[in-house]
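Every protein chain except one is present and positioned as in the full complex.
== chain A ==
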Amino acid sequence: MLETRVDAYPTHRIGGVPVRAGRTLPFGATPVPGGVNFSVYSNNATAMTLVLFRRGEAAPLVELPFPPSFRRGGVYAMTVFGLDDLGLDVETLEYGYRADGPSRPQDGHRFDPGTILLDPYAKLVGGREVWDAPRDAVYPYRGRIALDDFDWEDDRPPGIRPEDLIVYELHVRGFTRHPSSGVRAPGTFAGLVERLPYLVDLGVNCVELMPVFEFDELDNPRGPHNYWGYNTVGFFAPKASYAASGPYGMQVDEMKNLVKQFHRAGIEVVLDVVFNHTAEGNERGPSISFRGLDNSTYYMLTPDGHYYNFSGTGNTVNCNHPVVREFVLDCLRHWAAEFHVDGFRFDLAAVLGRAPDGTVLANPPLLESLAHDPVLRDCKLIAEAWDAAGLYQVGSFPSYCRWSEWNGRYRDAVRRFVKGDLGTVGELAARMTGSTDIYGPRGPVASVNFVTSHDGFTLRDLVSYNRKHNELNGEENRDGDSANHSWNCGHEGPTDDPDVLALRARQVRNALLLLLTSHGIPMLLAGDEMGRTQQGNNNAYCHDGPLSWIDWDLAREHRDLHRFVRNAIAFRRAHPALRRGEGALGHSVDGRLPEVSWHGVHAWTPDWSPHSRLVAAMFSTMRDDGGYDCVYVAANSYWEGHVLELPAPPEGTVWHLFADTAAAPPHDAHEPGREPRLADQVRVSIGPRATLVLVARERLPEE
């Protein structure tokens, strides 16, 4: 039937190639009966040419200028037939565009028909299938046609409630690139799938993948690599060299298979997306795509045509321009609909709330659209609620009661308390209860709690270094944040001193235990559960090597820590009192225990004074069976121990000890469900710089 469609026949010939006026929508390159439909837009171009390549060849095969009748508004669309006659097929075809128009940077226009440009909507990008391979000088990142025939087999998103999430942030390449990973395809989506059983065993239920959109790992003027990949080249295309099947052009399939396998294991996949800037850099950067297609539309420009730099990387995407807004929406819908991803974490999301001139908007159209989009309705939206120009919106990010935020205040509060700073207990209490002081009716699920992320020290380094050590980054240690709230426990860097090592081990556990018992969504940094170090480097974006790869031998070396984290995750999953969708009430309702109550050396008597270094909370919630789920968490950052008077557990229950970071492994954290009963139900000792977690369990008849 398709063969008889009228629109499957050419009406024109351009350069001998049969074509017809194309369909304006959808944008991008789309296989249609008999050929491929190409659609690209530019509001300021005066002419457009489609450039076709045979895969891998340096020179174009043919160039097809769009005749005026193929333009609708600012959209140039053409259906190309007869690929077979050109010796091409959807697999071997690569394409790009030349856009002609004014070259007046002072007015914001930087057209150059001499440059071949990547389609912003390219769903497959050729040219970087092999990590570290030299790039083509003329047209390095090439649009390709993606086929959409993946067999999803009834895949459904796990649909995990936000309050139940335990997020694990990882780098696709770094997770399995180290030889110790033992996978067949190191550093790839397939390698990550091979390590899926590890994640299931650990107990996390959501992975947040650092950028996976096509980027150029060689794009770093100061060093050999841009390993993290926050310099996006192709927003619709998975990074080819993250796929073992990239050389086959099957990165789309391999990444879809990853999502499918993770869903099958009950793990959600969230993507770290970077819409605040692109890989095109500042005035001196290359024209890859946007700059040559419509510079003044895609970028925030000063009145004299320079790039605003709210991202700290040279340019700023003009996110609230109506055209760019649609681009971002189309892109996210693509990942949600075609790749079944479960959510997005937006890098420097405060930029997304700025107007084209950089003004901070109260009601940014882009953020509002994302919050209400039907395709994205069930996707988690997580903002890194600050930018590189000083806008810090933690708690004030325009959320539409829909967005969550990386809670930088949580990170700093836990770090400062654990390190022993004075005047931190009140703030810690607020952070432990979902930061409802700053998120209000949005509830604890607005707060993505973390102590470490890819950006900064690893947890081990946080307790091993007072200062950052970024000399290897090539900027004489000027890069990276200096405000780390870190403490080396008595010696800067590696040491054999058993006392220092013991203290570090305890501090790591203190931070992890607070993280995993706090209200809100906890996020772990991959490797922290096995003591990963970056040797004091807190900005390892440029290192593609052992410094940034996960060394799986550490999991054996630090098996006690790994077991501790595994138990703490299982404990969280077992206790609804720790996983609240709504803020906890601090007073009693209908004679029930308060949902949170505060304690100290004496039960029911917290010490909020500036010199206090002790916080103790009892979290209670009614279970479905009518009983209480009740957990007591006490954290002492003083260098001496205390004896704590315990609040009475709920009627019919007794206190059991889940975790004590002062105890030697394996008594630092017990297996959930097998916590030993406390002999003394009235008082408990807490060690110096230690955290205790108790759980109320039903009193057995013989007790």
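Methods note: a residue touches a chain if its C-beta (ideal position, glycine included) is under 8 Å from a C-beta of that chain, and two chains touch if they have at least 3 such contacts; residues count from 1.
Just so we're on the same page, contacts and distances are computed from a predicted model.
As stated in its UniProt record, the chain not included in the shown complex is "Anti-sigma factor antagonist", which appears among "sn-glycerol-3-phosphate transport system permease protein UgpE", "FAD-binding protein", "Chemotaxis protein CheY" or "Anti-sigma factor antagonist".
Considering A:E94, A:E214 or A:E254, the position touching the chain not shown turns out to be A:E254 (whole complex).
Although one chain is not drawn, the whole complex shows that of A:M48, A:A99, A:I116 or A:A244 it is A:A244 that touches it. Which of A:D151, A:D357 or A:E671 touches the hidden chain is settled by the complete complex: it is A:D151. The missing chain, though absent from the display, is touched by one residue of A:T79, A:T188, A:N205 or A:N488; that residue is A:T188. Interface residues of chain A facing the missing partner chain: 84, 87, 89-92, 147, 149-151, 153, 184-185, 188-190, 193, 243-245, 248-250, 253-254, 256-257, 260-261.
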